[in-house]
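The structure under discussion appears below in the form of structure tokens.
Removed from the display is one protein chain of the complex; every other protein chain stays in position.
First chain written, first letter: the chains are A, B and C, and each begins at residue 1.
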Amino acid sequence: MDKKVKKIALLTGGGDCPGLNAVIRAVTRTAIMKYGYEVIGYKFGYRGLYNNETIPLTLETVSGILHRGGTILYSSNKDNLFDYAVEEDGKIVKKDVSDVAIENLKKEGVDVLVVIGGDGTLTSARDFARKGVNVIGVPKTIDNDLAATDLTFGFYSAVDVATEALDRLHTTAESHQRVMILEVMGRNAGWIALHAGIAGSADVILIPEIPYDINRIVQKIKERARMGKFFTNIVIAEGARPKDGEVVVSKIVEDSPDPVRLGGIGNKLARELEQLIDTHEIRSTVLGHTQRGGNTSTYDRILSTRFGVAAVELINEGKFGNMVCLKGDTISYENLEKVIGHIKTVDPNGHLVQVAKSIGISFGE
Amino acid sequence: MDKKVKKIALLTGGGDCPGLNAVIRAVTRTAIMKYGYEVIGYKFGYRGLYNNETIPLTLETVSGILHRGGTILYSSNKDNLFDYAVEEDGKIVKKDVSDVAIENLKKEGVDVLVVIGGDGTLTSARDFARKGVNVIGVPKTIDNDLAATDLTFGFYSAVDVATEALDRLHTTAESHQRVMILEVMGRNAGWIALHAGIAGSADVILIPEIPYDINRIVQKIKERARMGKFFTNIVIAEGARPKDGEVVVSKIVEDSPDPVRLGGIGNKLARELEQLIDTHEIRSTVLGHTQRGGNTSTYDRILSTRFGVAAVELINEGKFGNMVCLKGDTISYENLEKVIGHIKTVDPNGHLVQVAKSIGISFGE
Amino acid sequence: MDKKVKKIALLTGGGDCPGLNAVIRAVTRTAIMKYGYEVIGYKFGYRGLYNNETIPLTLETVSGILHRGGTILYSSNKDNLFDYAVEEDGKIVKKDVSDVAIENLKKEGVDVLVVIGGDGTLTSARDFARKGVNVIGVPKTIDNDLAATDLTFGFYSAVDVATEALDRLHTTAESHQRVMILEVMGRNAGWIALHAGIAGSADVILIPEIPYDINRIVQKIKERARMGKFFTNIVIAEGARPKDGEVVVSKIVEDSPDPVRLGGIGNKLARELEQLIDTHEIRSTVLGHTQRGGNTSTYDRILSTRFGVAAVELINEGKFGNMVCLKGDTISYENLEKVIGHIKTVDPNGHLVQVAKSIGISFGE
Partner (left out) sequence: MDKKVKKIALLTGGGDCPGLNAVIRAVTRTAIMKYGYEVIGYKFGYRGLYNNETIPLTLETVSGILHRGGTILYSSNKDNLFDYAVEEDGKIVKKDVSDVAIENLKKEGVDVLVVIGGDGTLTSARDFARKGVNVIGVPKTIDNDLAATDLTFGFYSAVDVATEALDRLHTTAESHQRVMILEVMGRNAGWIALHAGIAGSADVILIPEIPYDINRIVQKIKERARMGKFFTNIVIAEGARPKDGEVVVSKIVEDSPDPVRLGGIGNKLARELEQLIDTHEIRSTVLGHTQRGGNTSTYDRILSTRFGVAAVELINEGKFGNMVCLKGDTISYENLEKVIGHIKTVDPNGHLVQVAKSIGISFGE
């Protein structure tokens, strides 16, 4: 590759995640102030790369955004330029438009493309790398379920929001002798529920990795009542499922194009518990997208900044086709070919589950 | 009345509300330190009065509780001693057990009963007053819908929670071009939605007092898109309803013993908007009981303290049968006979609705 | 006056105060969307009016600023165009340059000037009104010490910051048996200290309006120790002073051009208490400008928005020369001629001081 990088471009893809702006800021400042690169951003993720919608990224543009959630570059979900919906002869057809994107990069004089996104977005990044584009990946998943990095930014911000909600529910559960259910994000991995459950003093944590038996939850509630604790706090990941393998599809779920969006599992559990327990009122809350927005937590601001600086260092060293990552407390990198498709789920026998069990938290097993 | 009050008792009734502990603390401290009264609390609201479950309230008991949500006296919903479920001959029958309560007060030597609660709880307080009990009422409603007082504690704490959620949704709505719906409390009155909507920069506020036309919401979303704003934030009170008077009962609602608990209206609106708009993704969040718990806001700590002190001053002055209240910024009181059953709803032509409209907020009319 | 207002201008003057941006946003949105006025802002307060530094205020300009502290128009302190420092013949002389400002308004086609500021800034506003300029004032003082309005925005945001600091100090004071002193803003009026002290569970509140006797504070600390409370929290307004009238000027104060800035009184009290009490460690904290910045509180966002809308309504009604204000919970207005120079201090015998004393708070009397 040509060492003389002059211009780099950024794009953000996939769902929202606190820390995106902090990465954009760190990349931009390091690129400009340390290496003298020019920086631009593509708006709306890959869609903007296809449509060539760019904005300049300068010290001024990235001023004041460090703590803000969202992304000043905007994002889009599920836009895959290798299988992209375009209109042809009045019909919508799917086709590979990646060459249009590569042409746009050339026209714009972009030497390196920095892609900030999750597994889907990074898969496209890898595919662009295979076609010869200089790509650097920055991992983003609020669920913290990418195997190649020990942590992703946004995760602790979401845990903070969920923990604060548990704190709030705790006082009212206790005063009013209630079972409170909080549904948090996590379709495939229960990291948010696990961390927030420990931090927020939950009595029961339900995660996709450990299917639950509702009778064990009932038992826990009754045990607590016998000890004089007439309330129970349950945190449940949206992807949690009952033990018998069978997802008891309630009418709520049937009607919905996207059951998770309707708070399927938390509400479902509430209704089922109500039929099994008549001594407590049950209430459920669905945090939804409040977990993805708002100010970025202190921890995530620092991690995002470290990722952003590291991305530019990789550019400076010409190490393209890699994704920055965190190993232990060290910033490192991994080849994009190796990171795609590897999900990191909670080990049911792992350290943190053991910690939770040690202090008496039930997983509904 | 006999001026020589020696012992007073407190109880808290109804749903949770930040500030209850602050009232308990202010009553206890003022009673003990300023007037030398003895203070006890009945646990679990009226149920504890019936069962004679008391705890002493001392300077030590109320230490460290000023800022905490919930109530150290616990509460219960819907326990009316004038129509109370008791077991007789193996059957549950409803009967008036108020004389048991009055007997308990006498046995305990309680001169005055301070009742902190909403309309239901205060109705019983009035009925005890009619039977000769020295009663002081302190109003509590998170919805701020009691006509006799300009403000109730807990309300601003709930508005803070709802506003913070709107702040969070705002960044992610903007980055991802979404319509975000936040369902907040308010079955009969839209005060929380109205205040949080103004404070949290909502584009649309839907409240029970102003039935909405979904087409006007669609229009607002499209107008914003034309102005380059590809996102819209909607705050909806749980009691909001469509204009045509007809509540379009979705399956979710049919199946549920308590539609509101399932976030009926917010989710319903999300599903209907999805069918009318295909250019935006719609997401809904139900804050639920997170609005009732957690730390009490600064404003509510002060208001609760003022109410608590005022309750004891009324006792000292022998002005029983009254409820403390706030008029403008002045603490006052009102006869319990006059305060029951008067709900304060949002005036659709009132000041705050006009303020909201002036800055471009739509009410879906 | 000519009813055909077409263009209005805003400026912000004096010290920082959360809510300034919310006023700017409300004025701009109401002016444009409701009345079709054009809106511009002068940067850096009156200095910008003199230098004719303007920026257009549009729906886009004021987007996303509702919750943010600071002012997008910037501000300057102590710039009085009626006695303004200008360079003439190489020397700095003070002269009346108000005609330059009026000329600038005319050239720019500004029909009404909305001035957001404190007593000093509003004095100039009045003086411009006397010279025939159409002026509307919006009161701003973080100390809440303007007599003409019951409340000013920013005040509750500052109280929130101070209360949160007291909450923090409380846990550490209790665990480590300490006397904690928190110095808050309030040179002439103790409103912040009084409100935060009640909300933050202070044991002692020291304010300018009630000179303190240090021996009474020592006595309070000892009384608490006798009751098993080995810690005491003191909140002190920067303008608080000892009873004997004599300000015991310590060396810290002597050396400093601005003793308050160095946390004079809080540190001074700490050092003096250390000499009188050897059983407790004393620690002091100076909150300083953290009270003026950061996000605007929910309450202040609403009040600021109400003020901003009301300012435009006054313009529409042609009621110039007035300042918007809050009376009870009603938005009103007052002639600028009447509002200048009237400070609202804490009444030592007033309601809130009585409330504080009722729950056992000492004022060091």
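As a working rule, contacts are C-beta pairs under 8 Å (C-beta built on N, C-alpha and C of every residue); 3 or more make two chains touch, one makes a residue touch a chain.
The shown structure was predicted, so the numbers you read here are calculated from the model rather than taken from an experiment.
Asker: Name every displayed chain that the left-out chain is in contact with.
Answerer: Displayed chains contacted by the hidden chain, ordered by label: A, C.
Asker: Which residue, A:E38, A:E53, A:E108 or A:D150, contacts the hidden chain when the whole complex is considered?
Answerer: A:D150
Asker: Which candidate, C:L66, C:L81, C:A129 or C:L169, sits in contact with the chain we can't see?
Answerer: C:L169
Asker: Could you tell which one of C:I8, C:V39, C:V161 or C:I221 touches the chain left off the display?
Answerer: C:V161
Asker: State which residues belonging to subunit C touch the missing partner chain.
Answerer: 15-16, 20, 68-71, 74-77, 161, 164-165, 167-178, 180, 250-252, 255-257, 261-263, 267, 270-271, 274, 281, 283-290, 292-294
Asker: List the subunit A residues touching the unshown chain?
Answerer: Per the touch rule, subunit A residues meeting the hidden chain are 25-26, 29-30, 33-34, 59, 64, 66-67, 150, 156, 159-160, 163, 167, 170, 174, 195-196, 198-199, 201, 227, 297-299, 301-302, 305-306, 308-309, 312-313, 327-331, 351-352, 354-355, 358-360.
Just so we're on the same page, only the chains that are shown with their structure count from here on.
Asker: Using the contact definition from the top, classify how the chains connect: line, ring, star, complete or other.
Answerer: line
Asker: Measuring centre to centre with C-alpha atoms, which chain is farthest from subunit C?
Answerer: With centres defined by C-alpha atoms, farthest from subunit C sits A.
Asker: What's the call on subunit A versus subunit B, same or different interface residues, using the half cut on shared numbers?
Answerer: same
Asker: Once you find the CA centre of subunit A and the CA centre of subunit C, what distance in Å lies between them?
Answerer: The separation of the two C-alpha centroids amounts to 41 Å.
Asker: Nearest whole angstrom, what separates the Cα centre of subunit B from the Cα centre of subunit C?
Answerer: 32
Asker: Return the distance between the CA-based centres of subunit A and subunit B, expressed in whole Å.
Answerer: Centre-to-centre distance between subunit A and subunit B: 35 Å.
Asker: When you check subunit B against every other chain, which residues touch at least two of them?
Answerer: 167, 174
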